[in-house]
Every structure is written in structure tokens, then in C-alpha cells.
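Encoded as C-alpha cells, the structure appears first; notes follow it.
One protein chain is absent from this view; the other protein chains keep their places.
Coming up: chain A.
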Amino acid sequence: MSGHAQEPFAKLPVAPKPPLRRFHQARWDEPIIFEQSRPGRRGIAVPAAGVPAVEPPETVRRARPPKLPEMSQLHVLRHYVRLSQENLGVDQAVAVGQGTCTMKYSPKVNEAFAAAVGELHPLQPVDTVQGVLEVYWRLERMLAEISGMHRVSLQPASGSAAIYANVAMIRAYHASRGEGDRRDQVITTMFSHPSNAACAKTAGYEVVTLMPGADGHPDIEALRAAVGPRTAALMITNPEDTGIFNPRIADFVDLVHEAGGLACYDQANANGLLGVTRAADAGFDLCHFNLHKTFSTPHACGGPAGGACGVVERLEPFLPAPTVERGGDGYRLDTERPQSVGKTRPFLGVTPNVVRAYAWIMALGGRGLREVAEIATLNNNYLMDKVLRIPGASAPWGRDRIEQVRYSWRELFEDTGVRSEEIGARAADFGVHYWTSHHPHLVPEPFTLEPTESYSREDLDEYAAILAHVADEARRDPGLVRGAPYNQTIHKIDPTPLDDPAQWAPTWRAYTRKHLS
């Protein structure tokens, strides 16, 4: 036996906590669900037909049962509860480490509102859904006020889907003027989200990417050289994913307008700008928001999300259909929109998130949104001050940042050989998430922090202390950091099979075929 009972206990009063948490993630050592199956067990009963059976012809009948797991209800539940405990959400962790993603608190009360629309069918008669249509209409008007745009569509399923819907509207607009074929280029910037480039390319555009100049802003001379009769649009984030606000943004928009193009604003990074500056103020023609970022709907392990496309009046005819309209006898859906780009997804939108976003704005009001922006910006500048005191950390292009910062461990890497990704794996041992950045890694050994308004000063101090500790470990014992994690659910992964077609196993079926037979 361990004999721990004989060991001396600490004395009362209990000593202060150490500077960093003695964290350990849940480690259930949970088998894959198929390994827990036993023939004949069931997790839920299904109603019997109670009417004469239909025997489908052999050509369409399933020949052999699917090899799904067979488990009782408690064991299905327990498996997934264990997996959930091996995951870190905003509700448990200081989630400032995923810059560009605006990880904020999703108020619990809003979950009940989302559930309240659970049994509404999207094709019900409109007079039976006046409540939810009013939420759509009111949220549209709120986002129109926040962006300065004329109309807003809440149909897109996510931020990237909203970017695509904006590209589709841009395409339809130029086509309506007989310029669809000629305007075949979209200009974006390297620090705008990759979906701007990728959606434009998918929609058939040639993509021109502006690189940052010496000051970190996209180079206006490069834009001047790029715009012309082939320009369909500029698709740009501001502040970019560096957290740097481009002060000449209105000049960018003007240059594009002079060339006959449209200016489209990716407002994924709007959290520091609510009530401070608006898309319309810089002259943009289109913009989009992510409801799951700025407007607090939960990120849900990567969706369901929610996108909102805002447009100026001359682009209104091209909005996805249907739109919600208010008339004397209530709210209705307008499907007669001949110039519309059509459907971007089924039905009207990701309704539970529309409801949550509306409730969040109603809990804050105009002054509250401004306070969100100010505190998000203050939190970012406070955390930046802490992070830049860590030897080996830097922030290229100076300290003028709004709501996030793309930092670099370049110096630490040169000194120790420890990479940013390895710092992140070690930081996980202290109970936090950490992300590097999108590719390409123009900032060497990047990491991107976005401490939204939701975190306390103490949270920010803790996160900075974890980074400082890990950076110090990298100097003292780089092998320790490279071998991380240790206090996590699993240990360091060998990723090489993931890129080898002979070995990769994207499902259990592929795994058993390649590795167990």
C-alpha cells in the first residue's frame, strides 16, 4: 500500500495556492466507442409501426446491418460525458488563446431561448411564427445600425458562408451591369481571413493578395497597382488578424470605387469596434459579421455558427432570399426577389443562434456594446503589455492594436529551438488553449491572443503567467517543452500517419482495415 496516511499533512491554515494551477485534464483513457459494443444491447427504443409492414424490393433494401455500436443508454451517455470532460470550453478555461475567434462568454440564459424554437418547422404558416420572425427582423435592424448598412441577411450558416454570400452578391451585381465577365479579380490582403481568398476563388475569381508593408498595414501602393477594370471587389478584414487597424481604410475603399469595384468588409474582428466605427463610415458596400464571434453565440466545437451579410441600398436586390419584411399585418417572407442570389442554405438561417445573438444585444444595449468594445480593447492592450515583458516574445509592427495581437516567438525559437506549436502543447498542461495562426506563417513562430471583454484582469494575469513560465522552461529545459503535454488527456502525438495514404485512418472502418486485419 502507498502508506500516504502516515505521511505528514500540511497544517492549517491551508497554504496559499502556487502561482500556477496544478492542473490535470480528465484522462479517462476512453476506448473508441466501437470497442464498447456488445451485440444485443440498445440505447433507445423505437415505436413499432403498428400498421402493416412494407417490404422494400431487394434492389433498394439494405443487405447487411450497419456495424454500429450496441450499447445501453447509460453507457452511451457516460462515454460522451467522459469525452466532454476531455475538452476545454470557455465555461472552464481562460480562452484567450484563440485569436481571430472572439471567444467570449455565451450567457446561459440564452440557451433557454434557443431551445424555445426547437419545435418550430421552417415552413409553418407565417402567422404561427410571428415571434421568431420578429426576432429575425429586429436583429437585422440592430446589425444594420451597428454596421451602418441598409439591409442585413441572417441566412448564411457561418462567417465563411457569409463571405461566400457576399462574393455571390458581388458577382450578381457586376453581372447585372454587364460587367460580370470583365471583372474577374478579387483583391484581398494576407492578414485577412483565408476564407476571403478561398471563397472568391471558389466563386471563379482570380485572387490578388496584398502583402503588408513596412508598417504592417497592407500596402496602398500595391493596391493602386492592383486595381483596375478587372477588379470586382476588395475583400478585407480590419483590424486585420494582426490586430492592427488600417487607418487608410477609407482610401482603400475609394481606390476600389474609383475603379468600379465594390468594397467588402470582413468584420470577423469587429469586437473592438462596436459603437466606435462602422463599415458604412469607411464607405464599404458590403460587410459580414460572425454571430458566434462578436455576438456571443457558443462556438460549439466549430459550429453551428451564424453569419450576417450587410449591404448598402444598391445591393439590396441581390440579398439571399427570402427576406423578412414587416407590414401592417405583421411579418412576412418575401420570396419574390428576381435579382437575388437565391439560397445560400436551407430556410431562413441558423435560428437558435439568431435568437441567442438578439438576446445578447438586448442584454447590453447600445452603451453596453460600446463598453464591450472598449473593454475588449483595454484587455488586449493590458495582456500585450504583459506578454511583451516575456523574454523572447515580440509583436511585429508596434503596439497600436485593437482587440487582438499576432505575436511572435521568433527570438525564443532562435535561442532554444522550441517552436510556437510546442509552447501551445505545454501551455495545455496548465489548463488553457493556445493557437498559432492561420497559414502561411508570415509572422515567424506566431501566436494570436484575443482577450475579449469576458475575461477578468486575474484571468489575463494567469494566462500571461502561464506563457512566461513555459517560455522560461523552454530556456531551462527545451526537451521538457518539446515532449509536452504531460498533464493532458493524452501524450504527444506522432502525426506522420495522417499524411500517408497507406496509413491514414479517417474512420474506424479505415483503421481496422489498414491496421487491424
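As a convention for this text, a contact is a pair of C-beta atoms (placed from the backbone, for glycine too) under 8 Å apart; a residue touches a chain by one contact, two chains touch by 3 or more; residues count from 1.
As a working rule, contacts and distances are computed from a predicted model.
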| item | value |
| --- | --- |
| The complex's invisible chain, by UniProt name, from "Protein-arginine kinase", "Glutamate synthase (NADPH/NADH) small chain", "ABC transporter permease subunit" or "Glycine dehydrogenase subunit 1" | "Glycine dehydrogenase subunit 1" |
| Option touching the unshown chain, where A:149, A:170, A:355 or A:481 are the choices | A:355 |
| Hidden-chain contact residue, picked from the options A:233, A:287 or A:428 | A:428 |
| Absent-chain contact - pick from A:96, A:369 or A:443 | A:369 |
